[in-house]
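Just one protein chain is left out here, and the rest sit where they should.
Order of writing sets the chain letters: A, B and C. Residues in each chain are counted from 1.
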Amino acid sequence: MPMRFEKNNAGEGCGAFDVGGAVFGGPKLVLIAGPCTVESRDQMMEVACAVKEAGASMLRGGAFKPRSSPYAFQGLCGKGLEILAEVRARTGLPVVTEVLECAHLEAVAAAADMVQIGSRNMHNSVLLRAAGACGKPVLLKRGMSARIEEFLLAAEYILEAGCTRLVLCERGIRTFETATRFTLDLSAVPLLKQRSWMPVVVDPSHGTGVASLVPAMARAAVACGADGVMMEVHAHPETALCDGDQSETPEMFARTVRELKAIAEAVGRSV
Amino acid sequence: MPMRFEKNNAGEGCGAFDVGGAVFGGPKLVLIAGPCTVESRDQMMEVACAVKEAGASMLRGGAFKPRSSPYAFQGLCGKGLEILAEVRARTGLPVVTEVLECAHLEAVAAAADMVQIGSRNMHNSVLLRAAGACGKPVLLKRGMSARIEEFLLAAEYILEAGCTRLVLCERGIRTFETATRFTLDLSAVPLLKQRSWMPVVVDPSHGTGVASLVPAMARAAVACGADGVMMEVHAHPETALCDGDQSETPEMFARTVRELKAIAEAVGRSV
Amino acid sequence: MPMRFEKNNAGEGCGAFDVGGAVFGGPKLVLIAGPCTVESRDQMMEVACAVKEAGASMLRGGAFKPRSSPYAFQGLCGKGLEILAEVRARTGLPVVTEVLECAHLEAVAAAADMVQIGSRNMHNSVLLRAAGACGKPVLLKRGMSARIEEFLLAAEYILEAGCTRLVLCERGIRTFETATRFTLDLSAVPLLKQRSWMPVVVDPSHGTGVASLVPAMARAAVACGADGVMMEVHAHPETALCDGDQSETPEMFARTVRELKAIAEAVGRSV
Partner (left out) sequence: MPMRFEKNNAGEGCGAFDVGGAVFGGPKLVLIAGPCTVESRDQMMEVACAVKEAGASMLRGGAFKPRSSPYAFQGLCGKGLEILAEVRARTGLPVVTEVLECAHLEAVAAAADMVQIGSRNMHNSVLLRAAGACGKPVLLKRGMSARIEEFLLAAEYILEAGCTRLVLCERGIRTFETATRFTLDLSAVPLLKQRSWMPVVVDPSHGTGVASLVPAMARAAVACGADGVMMEVHAHPETALCDGDQSETPEMFARTVRELKAIAEAVGRSV
């Protein structure tokens, strides 16, 4: 059965597309940066200005957070979306943020340029379909134990619902290794490129869980063909409410961007 | 922080409880049997009568099916619930069926005695909370790459929403082994028993994906302390719309029940 | 290509066989017990008498230990073999012990009734062949990341070298779960039984790494068809030189044997 994710059946979806000024799938890489979680207006403005200055083309930040424990901080929710919308307006950076439930889709789509489906919801077909029909571009993260085939079929749910601007994100899979939080599966990048037309980005922050490994894995991602990189950046990782261990500082991020520039040129692309 | 899933913090939730006549957590094991999917009224009546005759204490069957591909059969949906309600009324067997989205919870809770959260939704905190508040007992399946700690925290979402009748189900985890569909992790049974007060059942049908392995793994589940077993039974596995490879026939199921009876007695329980 | 491990090609190897008085593959289960490591003559005599009294049919204990670090205790080596031979003579219990290199095979075969190839050497074809030709029965443990197919092919190396008394041992595979040291894959038991003629035993001590989980998993092993169980027992686990966390005391072992007796009878066997 022909699939919409395949190169020959792409229709409108094929090729590069623009998301609030950031073009996915073109020669220029998309660098998505920002904190794990929206904590406050000041925190977001500070980090947004810093990552924009350093070369980021899109801002990330979670208003709704999927957490293992019901007692962990679940995000600022609606207030978080307001902050994202304001920071987006003031910096001009397009915004991607995660949605956890259909009921929030409208509000998320209104505040952000791109809707993210997280790893824990990759098999949530109801949310996949709703996101695919919301009219906004979608960033789909790979499930932490999803095979490539399942990842593509999850994408098919979104495409089948009408979405034509879909980006796939490799973010690490679960293995026996304990030195890293997950095992970043970079072979997913060329595999997804061979099987489908969709742009692919890589999240080395979640993929490793260790800030000091992020620059090397971001370089590797670009070298093997990723169309972009998504990195957690926090002005003060040591006080971050979430995922501080895997967050770069703005200075580290700026240095990483310079490294990515060199790799991008080596593969015929730019930052 | 004290958790509701812990033995000392259980409150009302602690101890055995009744679900439409089937008692979870008591000396008698709960045998849940039925097809992967509700296909028709005749199919369900045939299999329900057969498994009741063989000793099943609860009927399973999916009206809403989570599928990897959007083009695979997604279940009879509302019509499936009607069939389940009718078969339940005529056979007297309590029914458990999966819910995929909050919008269906009311209808599922009206048609069934117990609401199932599937493996693919174990991290879907929105659905966990909604199911926990729906007033019906809940059966929570372990995510296919969830650690025991995460499984218990997912249960905590349900308990925190008000549920006091919650059953955990080990159903296999994803590993490198390819001879089975998943690797059934039976050590989860004593581990969950040590950590929490909740009854634990095991699904050897999904856990192995191979019908000929189901009887042995069902026996093992009872031997290591499971409070029940959930098995796929189809009158004609070779024509099943879904998961025929892992479905027992009613005859195989009857034989398995007899085997489980002996094991149950060996551990001081009954079938 | 017909394989020697298959039921139809077994030749002499087929059926039950005796190892120093313990019969593998017959109606009576073989219970192998003893410490991870031979530490001293007194330690071995104490535990050997205790496990024999409790119902063990074979003694285990490592003279040569495979360790992750070159600085960890590597076993008493030749001195350990002497102790094993002496304890065997005085208690009448047959002994199984691991061999790490071809050069030790002769000494190990002289001191013990059965030669063990450990998980870390399952892919060591040189050692497999040499053990298969040494004239003694062999116990082959599954590699910690070996698929069932690979496990059987490793057995084939031993059979092809002339061995006709070979026992397979499931001892846990490596997965993402961290609550246990490995994930005991009990589905291996019925799978191996379907595919081959060889007796299968299970090691729940290494398979879980947690002493309190051993009784439940030992019961499960017998319930799903294992021909025996291999358990670490140490008179003083808290001072064991190796693997104390997963060792039962003789009292726990005696209780476990009583539990296994009931399960064995439920599946038509005895202890």
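For this structure, a couple of remarks:
FYI, contacts are C-beta pairs under 8 Å (C-beta built on N, C-alpha and C of every residue); 3 or more make two chains touch, one makes a residue touch a chain.
The model shown is predicted, which means the values in this text are computed figures rather than measured ones.
Note that of B:Arg120, B:Arg174, B:His206 or B:Arg269, the residue touching the chain absent from this view is B:Arg174. Checked against the hidden chain, the listed residues A:Leu184, A:Met198, A:Met231 or A:Met252 yield one contact partner: A:Leu184. Take chain A: the residues that touch the chain left off the picture are 145, 147-149, 173, 175-180, 183-187, 189-191, 194, 207-208, 212-213, 216-217, 219-225, 259, 262-263, 265-267.
One chain of the complex is left out; on chain B, the residues touching it are 174-176, 178. The omitted chain makes contact with chain C at the following residues, 1, 66-71, 100-103, 120-121, 123-126, 129, 144-145, 149-150, 153-154, 156-157, 160, 174.
We adopt the following convention: only the chains that are shown with their structure count from here on.
It takes 180 degrees of rotation, in steps of 5, to superpose the Cα atoms of chain A onto those of chain B. Relative to the centroid of all protein Cα atoms, the closest per-chain Cα centroid is that of B.
Separating the CA-averaged centres of chain A and chain B is a span of 35 Å. In chain C, the residues that touch at least two other chains are 175-176, 178.
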